[in-house]
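Structure provided below as structure tokens; questions to follow.
Note that one protein chain is taken out, while the other chains of the complex remain in position.
What follows is chain A.
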Amino acid sequence: MRLRIDADKKLGSFSLEAHADVSGERIGIFGSSGSGKSTVVNLVAGLLKPDKGEIFLDDESLFSSSKKIDLSPEKRRIAIVFQHSMLFPHLSVKANLLYGYKRCAIENRHIKPESLIDLLKLKPLLNRGVKHLSGGEKQRVALGRAVLANPRLLLMDEPLSALDDRLRFQIIPYLKSVSEEFRIPYLFISHSLTEMQLMTEQVLVVSAGRITETTTPERLARNRMAESPKGYLNLLRLANPVLQNGLYLYRWGTNSLCISDGKPDEESLFELSSREIILFKNHPEAISARNLLECRVTEMFNSDGRVGIVLSANGEKLVAEIVRAAADELDITPGSTLFAAIKASSFSRLL
């Protein structure tokens, strides 16, 4: 999918100038609230008309002020998953799911309701009204409804912001599996770096009504390390722990990690802040932290006075963050060996 935007829009005192040309299947739009992310979504979906400019999806013109083209929203085949599910309150779950499907031309109906209902585990909910669904269920139905419209592009406008943390990370696998299984490219809008890292491969950064850069989630996370409250977030997928002395022992590549907040059996997703990692030049004699990994420095980067140290622990990547003075004192250079100490309680389980 290729999306080209070159559009201006003035809304009261706010003005948006969106200029971008991105290709890819999983594109993020990142920015703080009020930066203009949702305006970009509305322009692409056709819910707002640019004052002037052009918007192309692949080779088709969705809007062009010079050629007087303005495709109506229903003809764009761009479905939206909203922050607050926006399910139709007078319709059942089933009728909500089929709303877009019924309006989709028969030749475009590639995704069948049965397979999607199975994938999203919606069967038991089908005949219910939508008012008494839980937040996570509502968002799954909203996702199903959007996907069943068989869109060319899915716009996910902060679809996780209204959910609590646990639920948020329960929905992410659904969002990913649906778009991968049915090959629907998406624009994922969010102000969360973690979500960007989990959901996207390219990111447009929106700030004060401008698209300021096109980057990767990794570069974005590195750039924002110093200003982000939790620093750089290392995300680790770990499974099948062994319970030992009240701690969960996980395999991480050829390393092992001791984690307090583990969960038996299933795969879990852990978040580890770059600030929770303490680096030693030499092997410390005795230490209270339950994890001590011997690592090689593969890369270093600067972020606003802080230094990010990219470590490789037997091939597994980890990013630690230290201040410039510490980096000088330890005389860290790419290739040097360090010991990384991490407390078992520093890992927080997202899922």
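Here is the rule we use: a contact is a pair of C-beta atoms (placed from the backbone, for glycine too) under 8 Å apart; a residue touches a chain by one contact, two chains touch by 3 or more; residues count from 1.
Quick note on the criterion: contacts and distances are computed from a predicted model.
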Name under which UniProt lists the unshown chain, selected from "4-carboxymuconolactone decarboxylase", "Molybdenum transport system permease", "RsbT antagonist protein RsbS" or "Xanthine dehydrogenase family protein": "Molybdenum transport system permease"
Touch criterion as defined above, residue of A:146, A:307 or A:327 at the omitted chain: A:146
Candidate in contact with the missing chain, chosen from A:12, A:89 or A:246: A:89
Which residue of A:74, A:118, A:299 or A:328 touches the chain not shown here: A:74
Chain A, residues in touch with the chain not shown (by the definition above): 45-47, 72-74, 76-80, 82, 84, 86, 88-90, 99-100, 103-104, 129, 131, 145-146, 149, 155
